[in-house]
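The complex is shown incomplete by one protein chain, all other protein chains being positioned as in the whole.
Labels run A and B following the written order; every chain starts at residue 1.
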Amino acid sequence: MKEPYDGPILEIDDLSISFFTRLREIPAVMDFSVKVQPGEAVGLVGESGCGKSTVALGVMRDLGRNGRIVGGTVKFKGRDMSSLSADELRHIRGNEIAMIYQEPMASLNPAMRIGQQLTEVPMLHEGISETQARARALEVVADVKLPDPERILKSYPHQLSGGQQQRIVIAMALMSKPALLILDEPTTALDVTVEASIVELVKDLGRKYGTSMLFISHNLGLVLETCDRICVMYSGEAVERGSIEDVFDTMQHPYTQALFRSIPLPSADKNARPLVAIPGNFPLPHERPQGCNFGPRCDYFEAGRCDAGHIPMFDVPGNERHASRCVKFAEIDWTAPPAIGETHSKGEIGKVILRMDSLKKYYEVAANALFGGQKKVVKANETLTFEARESETLAIVGESGCGKSTFAKVLMGLETATDGEILLDGRNIEQIPIESRDTKTIADVQMVFQNPFDTLNPSMTVGRQIIRALEIFGVGQSEAERRSRMLELLDLVKLPREFANRMPRQLSGGQKQRVGIARAFAGDARIVVADEPVSALDVSVQAAVTDLLMEIQREHRTTLLFISHDLSIVRYLSDRVMVMYLGHVVELGQTAQVFAPPYHPYTEALLSAVPIADTSINKKHIVLEGDVPSAMNPPPGCPFQTRCRWKERVPGTLCETEVPPMRQLAEGHQVKCHLSAEEFASMEPVIEMRTADA
Amino acid sequence: METLTWAEIIPRILWQFLPVWIALVGVFAVSILFKRRLGLYGKLFDSGIGMIGFALVMFWVFTGIFGAMDLIVTHDALAQASGMKNKVPGTPLRGAEEGEYAYYLLGGDNLARDVFSRTIKGAWIVVQIAPLATLFAFMVGITLGLPAGYYGGKLDTLLTFVANLVLAFPVILLFYLLVTPEIVATGIPSYMAAVLFVFPLIFAGVLLNSRYHTRPTLRTPLLIGVLFVMGWLYLSLVSDAGTPLQVLPGWLDLFDVPGGILVVFVAVVFVNSPTVFRIVRGLTLDIKTRDYVAAAQTRGEGPWYIMLWEILPNARGPLIVDFCLRIGYTTILLGTLGFFGLGMPPESPDWGSTINEGRKLLTVYLHPALPPAFALLSLVLGLNLLADGLREESLRD
Partner (left out) sequence: MGLFILRRLGVMLLTTLCLTFVVFWLTNLQPNLEKLAKTQGNMRMTDEQVTSWLETRGYARPALVKYGEWLGVVPGWRYDAPDGSVQARCLTEGASIETAPRYCGILQGEWGYSTVFREDVSKIIGIRLGLTAKLMFWVMVLMVPSALILGVLAGMREGSRTDRTLSTISITTTATPEYVSGVILIAVFASSAVGLKWFKGTATSAMEDANFGNFFLPVLTIALYGMGYIARMTRASMAEVMTAQYIRTARLKGVSFRDIVMKHALRNALIAPFTVIMLQFPWLLNGVVIVETLFNYKGFGWTLVQAAGNNDIELLLGVSVVSVIVVLVTQLISDIGYVYLNPRISVS
């Protein structure tokens, strides 16, 4: 059925795609070209809205009613896709080109059994019988390393965990052994440790089946781990294209460079080598500048040349298949170190403000939402003990279900503790719900939320929302006083004062997050809980928002409790780190202590799982089996024992039966683990900088 | 004089509606001119369906208003003219006096009254009662639905049970039990009115208090002023001479609502509220998980501020759409009441009653029943199309 073919699998040539709305034509992709050779994996990287997913849909010719290809060609195995009839196109979809999506739950049909969804593919394209298809399905499900394939085929999607669902989506894509696999942010919705195992799987299977891949991601680290070549996109255009090494080490476009300088690599440091945020905002599709799209935000911008007119891709001499869309790429000194803005001395860490002592939070939930039934106790937080000091950043790290959000709720007073103590300036507040807290306490402990699109009330102006917070905290005597204070707060978060009269929908994600920060500081908060404040933002904006938080912290000597799953950013900005797993604190220590051996086995795996966009880093591969157990049904003994690779080193069944005690490894470094001191001493670092000559 | 042919009747009818056409053209011209500045209302004029719906609705609104001002009607809707019983459309009036319209444009009904004028007058009844009753139902539904969704727990269980209780009651049975002269005599509808109509007061009071309680100097006079005016209106509404509930002395009583109309009003509010309650509750359950609600909680806002200023404004889209649909449904309910001869005074020109009278001779004389039937159909259709247009436009971009 599939003819042998040895030219490039996919050739995209000057592809332009536009969406047509009632008011105007919105160009989403502009003369985009890329080539994928057999067996090659090409990464497509860019921030949200840069058009990378549109390229994928354009290849599949599935742009919806408003989208249209307005120029260029897409050739698959040498055949122009636009010349195909509907039937031929259908034959290619799923058979020759398969796609894997971001949301595994949403991309599986909830009312069809997994088996049916898998067998459908070969039955459709190869016309084989159901029994043959089923045998194939069993084989592929085993290939994606799912346990008990028979049972999996009989289940419905909702009965599987997120990681398992994504494996099924991958299996579905491989059912017909396609020549090209398009992966659209395949791991974004998953936890880091699960992400690592999926990435591992995709790499292995790509090799085994000899499939070419187009890997779409916003994460440079992930692309480094999976791809051979990379194409960086910005605002609808490819700006740089080349092999991984060329682009990562000798980049030839200012945007690529700025991107790398804004992500927290292990070499960055918040005081000595701070991140460099890209100034300005991503242009809206209908407000793109003349000439170079990146011009207004570029350090090397030269009026008259960069904004003169259309800029084509230039080949970079010397490198193979390396191109850059920059008129000045040959003139720029790419090796010059970034201009260091201002460095800061490390803030003095003050007295203890907040102390938690054996804090416990249990929930009672009905086992089944619809039919009631037996009540179950969910232990969301199990004996949390730590303290936080003035002007300190304490990072709380963990994957979904580890109890970090519950802990924030208890601290804020939205829930009361089941047991234990929370001491704020020596006063117990664990049993005082927020309604009974005095204004001072409330204003002292504030929160910055994760989702910028959800953090502001959509039907109130930005200024009004800040003024409301001021009113509630009793700041200012009159409306006029509060108004001027609100404008000062906008200054503090570096937003123009005109924003006071804007509605939230007129702001970008990063700007909204700044308003959220301004609101949290309205009552001069002393403790700010930041719940993944930048994880929903684009990389270039992340750096700016992180910097802002750091700056305010330095000025106000705020205690920052930084909740995150992203170890890179945690390493960059925190003083101390607390690692949580299934409600337990498994490790607590200074940042340097936590990021160097000896580790808790979970921390070790977590460190190994986080992709790092640096070719000079050597990383040990530790892939955890399975998923995070449900908090409803935690394993007995050590919470991590089901996935721990060090478990055999502990004599007897200690791990299965007993929760390990908290052990002091060094001054201020605690670990909850049964491993012996010798075993701890034998641990090797997960991340190592390769020396230049190696 | 000759009986008019349809070619003569139609231009004459269109001419009678002249004030409505002028008003409609005016509204559309202004709205389309400024549509970019009018928010959701302005966006309505981008959608064909929405515009048709809006035109139909406004047609009947203007007809109702101008009809009440005696602009469109040709005859007194209650007057009987001799020899006009069941006469076909276009029949000339026998012995028309000077200044009197010489024809029954849509014929005469079985009591020799002018069908055209009755249909126009019927519009005024609907245009007055349906939006107002829907508004009251929304007040009740919102004031109870927000706390049910927000707090959950026992309160929610109780309120949901009561709402389901009312919903499980067959509407017609409820009307038959409530809207009879005997029940009116017991005063039950007046008491129900006293309970149901107090909700707007509660709503306004809590709304303002939660917003301004941090600024007592502004809050106290504002609250006193608003509650005084609303309270007076409320007492005037529920206190009626002759019912057991006469709390205001006559000279303070601003207006009286005829007993029959009040019962109809109460009944319609009563059956509509539970549905609104369920919608508001559902929306609240959804919106209360948003981060901005959590942000309000963490800065120590009171629950009513969160419900009324953080949740409610963001539920407005679906509520506006449902409001339009519900006015249509209320119109249908009013027609049902009229159809069964419940509540409305026997001579009343409302559409339901007129259809009911007309249907008895339907196989012989079509013209008395059809105009009110088509009037009701077009108004409800307009409201549904309007709701559809609004929904489509609010979902877009």
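The criterion applied here is as follows: a contact is a pair of C-beta atoms (placed from the backbone, for glycine too) under 8 Å apart; a residue touches a chain by one contact, two chains touch by 3 or more.
Keep in mind the model is a prediction, meaning the values are calculated, not measured.
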item: Residue of A:R22, A:R65 or A:R427 touching the missing chain in the full complex; value: A:R65
item: Which residue of B:L111, B:I183, B:L218 or B:I261 touches the chain not shown here; value: B:I183
item: Residue of A:N95, A:Q446, A:T558 or A:S574 touching the missing chain in the full complex; value: A:N95
item: Contacts of chain B with the absent chain, listed as residue ranges; value: 161, 164-165, 167-173, 176-178, 180, 182-183, 185-186, 188, 328, 332, 335-336, 339-340, 352, 355-356, 358-359, 362-366, 369-370, 373-374, 376-377, 380-381, 383-385, 388
item: Contacts of chain A with the absent chain, listed as residue ranges; value: 60, 62, 65, 90-95, 98-99, 101, 103, 106-112, 120-121, 124-125, 156, 158, 169, 172, 368, 370-373
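In this text, only the chains that are shown with their structure count from here on.
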item: Whole-Å gap separating chain A and chain B, where each centre is the average of the chain's CA atoms; value: 51
item: Residue ranges of chain B touching chain A (in the complex, touch as defined); value: 46, 214-215, 290-292, 294-302, 309-310, 313-314, 316, 397
item: Of chain A, residues touching chain B in the complex; value: 21-22, 412-414, 434-435, 437, 439, 442-443, 445-447, 449-451, 454-460, 469, 471-474, 479, 516, 519, 522-523
